[in-house]
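In this view, the complex is presented without one of its protein chains, the others remaining in place.
We just call them A and B in the order they show up, numbering each chain from 1.
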């Protein structure tokens, strides 16, 4: 989330937009490019198959569009050039929607939200995360990230400490040197719920989803010329959210709804 | 110049912390360096290897590694440290950095001081013994003042090097001059921040060098017999 973020809100209100009359004439096969190195969103299992949340969403979308799906892995640096070169038609790889990238590719509506969250030790029982309530508290974050900017701007009365890596922040929260930390919601959720040293701590308060800070979320990318495909994907996304397919996939991977971050 | 007004207060605050860390660490190190140097000089059988290992380790490893070892290592042993009542001290990154700098600089200062002790002329010691000086007097009045006098320029260099090396404190979140600089740069991407920081460090180091010169001259005049010893000129150098 340290990427350049936008101030525009383009979160589409998708509920209720589902329609059964999608035509997928032009796109009988959709070739999907993904990275395969960003667990649990997309990764390669021991059998060499791509797996993960992104992949499941892709399969559901293809089913919705009645199209054949083909997954192609591509390293992150080359993922946009390969799209433009026609190696595949869609990037489905947990890509954040940014102004920079919008110049090169067209994004669908976000299929999950970006969010930041506070994390505090369980025994501290933090309820109120307003700047006034956290005055004087020691709060850590990774330097150069959106959350660092957010804390510096809004939490001037707290002792904000910036670390070179997220792992360093986690270490110091677990050791008790920090009262709270702020970071990307999903990695921190996984940290607090699935790791030994993260057990000390829990997410507290509402997540920060203000696009002013976290951008528009994560979307699929197509070539700028393929607006028809983009629209079909948007409709299919709305459909799998409306019929509950999305939520089922979500529940396999994450303890919260990552579409709403609630 | 707008940007200087904008950054000035924060950089100044950073410079204050840098000075506190450097001078604090240096003085604590000086206290520790004296017994270390004497151990290396007198070579009692039991403790000398330990002192040697200490000096070799701290001079042979990066300051950044030592700081990480103490800072994150302390975090790992929190329950044990709490039982000893030390966690309160080591929880604060300032104390961690101060302690690391003290331990590190003590090794360098001890090595410099050992050179000073070994440089004291045997003749002066013999003369003092001939006058019936007792060992304590010999150390207090002859050996140590002479050793410090010989070591003085090198000890000044060590102060400057500690100041420069101490910029790693910013990596464990401290907002010293380096830390403030990095923070300001990450907010503004303004290249001039680095230039102001370089200027700030230059001013501090030059002032310290100037001060050390004055001190050196004063100390030497007081201690000097008729023939002045050839004192090295202290510059910003090794």
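One rule holds in what follows: contacts are C-beta pairs under 8 Å (C-beta built on N, C-alpha and C of every residue); 3 or more make two chains touch, one makes a residue touch a chain.
By our rule, contacts and distances are computed from a predicted model.
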| item | value |
| --- | --- |
| UniProt protein name of the chain not shown, from "Dihydroorotase", "ABC transmembrane type-1 domain-containing protein", "YCII-related domain-containing protein" or "Na/Pi symporter" | "ABC transmembrane type-1 domain-containing protein" |
| Contact partner of the left-out chain, one of B:19, B:47, B:64 or B:125 | B:64 |
| Sites on chain A contacted by the missing partner chain, in the whole complex | 103, 164-165, 167-168, 170-171, 174, 196-197 |
| Touch residues of chain B, complete complex, unshown partner | 56-57, 59-66, 68-69, 72-73, 75-77, 108, 111-112, 115, 153-154, 157-158, 160-161, 163-168, 170-171, 178, 181-182, 185, 189, 191, 194, 197-198, 201-202, 205-206, 235-238 |
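What we mean here is this: only the chains that are shown with their structure count from here on.
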| item | value |
| --- | --- |
| For chain A paired with chain B, centre-to-centre distance based on mean C-alpha positions, whole Å | 47 |
| Touching residues on chain A, where the partner in the complex is chain B | 140, 143-144, 148-149, 152, 161-164, 168, 171-172, 174-177 |
| Residues of chain B that touch chain A when the two form their complex | 72, 74-76, 78, 87, 91, 93, 171, 173, 182-183, 186-187 |
